[in-house]
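Part of the complex only, each chain left as placed.
Chain nomenclature is as follows: A and B, assigned in order of appearance, with residue numbering initiated at 1 for each chain independently.
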Amino acid sequence: MQQNLETFLGCDNSYEESSIVIFGAPFDSTTSYRPGTRFASKKMRAESYGLETYSPSQDLDLEDESIKIFDAGDIELPFGDPTQALKMLENFSTEILEDKKIPLMIGGEHLVSLSGIRAAHKFFEDLSIVHFDAHTDLREEYLGVRFSHATVIRRAWDLLGDGKIFQFGIRSGLREEFQFAKEHTSLQKFDFTNLEKVFGKRVYLTIDLDVLDPSIFPGTGTPEPGGVSFLDLLKSALQVIQNCDVVACDLVELSPPYDPSGNSTAVALKILREMLLALSQK
Amino acid sequence: MQQNLETFLGCDNSYEESSIVIFGAPFDSTTSYRPGTRFASKKMRAESYGLETYSPSQDLDLEDESIKIFDAGDIELPFGDPTQALKMLENFSTEILEDKKIPLMIGGEHLVSLSGIRAAHKFFEDLSIVHFDAHTDLREEYLGVRFSHATVIRRAWDLLGDGKIFQFGIRSGLREEFQFAKEHTSLQKFDFTNLEKVFGKRVYLTIDLDVLDPSIFPGTGTPEPGGVSFLDLLKSALQVIQNCDVVACDLVELSPPYDPSGNSTAVALKILREMLLALSQK
């Protein structure tokens, strides 16, 4: 008899043979409004059995011989200590990148992305960030805290500087944040217009799922009406993967407590499946 | 004083005078992922009083003199015994068809459709199936079971053979199922393109409501993002009714436990009302 393994559907390969490594970052200590993203990776893993492994649009299957993905489970993180949590996550991504694999982190709140960006930047000095989100996340600090879901892209800018951050779908923030973006990042309000400007770059792709309209993605902490459609997000994510050198990525801000029907989890899983299939073709 | 009758809104005519007979098939024993469709017909009947009987788009009213519909209530079915349940449902539809009336069955899981298809096929050898769904439902077996929600259209094909099954809106399944469809059915991925190919046929119309996008129809067992809109489904259903000889039909896979706001029930009811009004004009 075997012990009980639990992996994302179709992600049951060994670490050595895999080119992509998924892991969960169940952390939401800095979430100021409605917590719950800590439950995302566990819920997604459990619900992934409601999904098929085959994609009719890409005509690829997670069970195809050539597709090898490893699920490393969730990292146990210290609630209430964001500095330490970021450090642990950065170390984890670093280990994966050292082995020439692509880390795909499942949040958790958006702050966790900073760990992946830091890790990737150590390996790739020319790293750019492609950022899909409803919110600017460009505050200098939030409630007196410098490391927060609301400041994460600003902290990334501290590291990467001007001209490296490309934001899409943004529809909420302070006036100061939009002004900061005008000078220091490339910010596309409301949608994915001019996405092709990132093609060809070496990229960390971070997808805050609240970029979606709340009608299709209710399960998030800070819903922001007027968002993009499921098909728009899916198409744009695949375009980035197919036209850039994506070295690491994440999917954050699914909050299962605000998803009573489970449909937001289904949305996150379908985007994850399509991303994995596209990444595996690189 | 009278005993307490409970019927779908406006479906309180006598059996004899009615041309359409609605009934519930509260069965979901083979549902593998999330059960609950057994509650659909009862919930729809109870909530139908939140709907108006009048349709502003068709300018018809369920209370118009010329429109006569009978609600036969729900059939009590043996949970855990799909073979027997199908038999009981088939007998019920057969009785209605013998009386030259149109049976409209409210599921339950999609397997129940097989009962109606079998009954209709006894009367109409040239029967075609028009199948709206997110899923192919073409498996040869599922978890070792041949009669299942995931195999129902395959079982229909066993009966009807090639060239008789027309599938629309399909966006999920095994690679083998899509390959089977290429050889044996007409399968339209994602939408209702080329719906007119079914016009003029004698038709069993089966609508798995998960063909809708989960944003408008969260209340179903296996949500599949990227679906059709409410207006697309409504228009397509009415086109089939208005342009084909629909001899029997069903509406399946509403699952009230996953519909906390009740909106999926409202969607199912509005589609039901419009279908009843259109069917009554034949």
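Just so it is clear, contacts are C-beta pairs under 8 Å (C-beta built on N, C-alpha and C of every residue); 3 or more make two chains touch, one makes a residue touch a chain.
Treat the numbers as computed from the prediction; the structure is a model and nothing was measured.
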Where 2 copies are displayed, count of copies in the complete assembly: 6
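Everything below uses one rule, namely that only the chains that are shown with their structure count from here on.
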Rigid-body rotation angle, chain B and chain A, from Cα fit (steps of 5°): 120
Rounded Å distance between chain A and chain B, as computed from the means of their C-alpha atoms: 38
In the complex with chain A, residue positions of chain B that touch it: 33-34, 170-175, 178, 189, 213-216, 218-219, 222-226, 258-260
Chain B partner contacts - residues on chain A that touch it in the complex: 49-50, 52, 54, 56-57, 59, 61, 213, 215-216, 230-231, 234, 260-263, 266-267, 270
